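Take this structure, written in structure tokens, and hold onto it; I'll ask about it next.
As you look at this complex, bear in mind that one protein chain is not there, while each of the others sits in place.
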Amino acid sequence: MTEKTALTPATHTTPPAKFSHGVRKGNLLQVAGQVGFLPAVEGQAPTPAGPTLREQTLQTLANVKAILEEGGASWDDAVMIRVYLTDVAHFAELNEIYDAYFEQQGLTQAPAARTTVYVGLPPGLLIEIDALAVLS
Amino acid sequence: MTEKTALTPATHTTPPAKFSHGVRKGNLLQVAGQVGFLPAVEGQAPTPAGPTLREQTLQTLANVKAILEEGGASWDDAVMIRVYLTDVAHFAELNEIYDAYFEQQGLTQAPAARTTVYVGLPPGLLIEIDALAVLS
Partner (left out) sequence: MTEKTALTPATHTTPPAKFSHGVRKGNLLQVAGQVGFLPAVEGQAPTPAGPTLREQTLQTLANVKAILEEGGASWDDAVMIRVYLTDVAHFAELNEIYDAYFEQQGLTQAPAARTTVYVGLPPGLLIEIDALAVLS
């Protein structure tokens, strides 16, 4: 039997429901939808990194990365990144932030595929991202 | 060659288009987007379990589970559950229902990752759920 392991980085709050921030089973790693919450502080409600798309996107990407790494993976293992924005007008800025971020990550393999759609999110949140990775 | 098998529980209506309610190929099982339709009755149009979020969520989860089981899997094999709600105001109630449901399922492994976003759905439907499972 292949075990399914929950991935819970030290920076993360307890999930608000019975789900895992990420799970790994065999060579597949699934990251749950992440938002731009700052590292958890005990006794405090989750707080977004800031009101801007830039702040929230960079924190969200850091949160996804923490889960990938908790499972022994890196951005190079990601095959799909799903980006949920709340406003079509944010697309160009998202792409700028996204490109600059991944330039800095020093990918050695093809970047992941991506789907970007525009949905509703809880008040104050501008972006949510999840990811699927296949480990080597 | 690995075969791809359609998963069609006895409780399910014929899909309204050329897709499968679920498919299994190798050790991967993908459940199509399920809504809260009651078990199919021949000659009748699909009918949601009820107007409330609770009724629809429990029926939707039952529909996802039926497909997992049809493919020889269980909730313990699910690595990702995607929840589509129509109203941000439903998040807290969804989490209560979701938690209580999975408590009852007696999971023996880490719960699946989850992404929840808010989208449009056909009139009368409050929730849609799909899932990805990796069999042991």
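Quick notes on this one:
In this document, chain identifiers A and B correspond to the written order of the chains, with residue numbering beginning at 1 in each.
Definition applied: a residue touches a chain if its C-beta (ideal position, glycine included) is under 8 Å from a C-beta of that chain, and two chains touch if they have at least 3 such contacts.
Computed from a predicted model, the values in this text were never measured in an experiment.
In the full complex, subunit A contacts the hidden chain through residues 27, 76-77, 79-81, 88, 91, 94-95, 98-99, 102-103, 109-119, 132, 134, 136. Where subunit B meets the chain that is not shown, the touching residues are 1-6, 15-23, 25-26, 28, 30-33, 82, 84, 119-123, 128, 130, 132.
The definition used in the following text is that only the chains that are shown with their structure count from here on.
Bringing subunit A onto subunit B by least-squares fit of CA atoms involves turning it by 120°, to the nearest 5.
Computed from the mean C-alpha positions, the centre of subunit A lies at a distance of 23 Å from the centre of subunit B.
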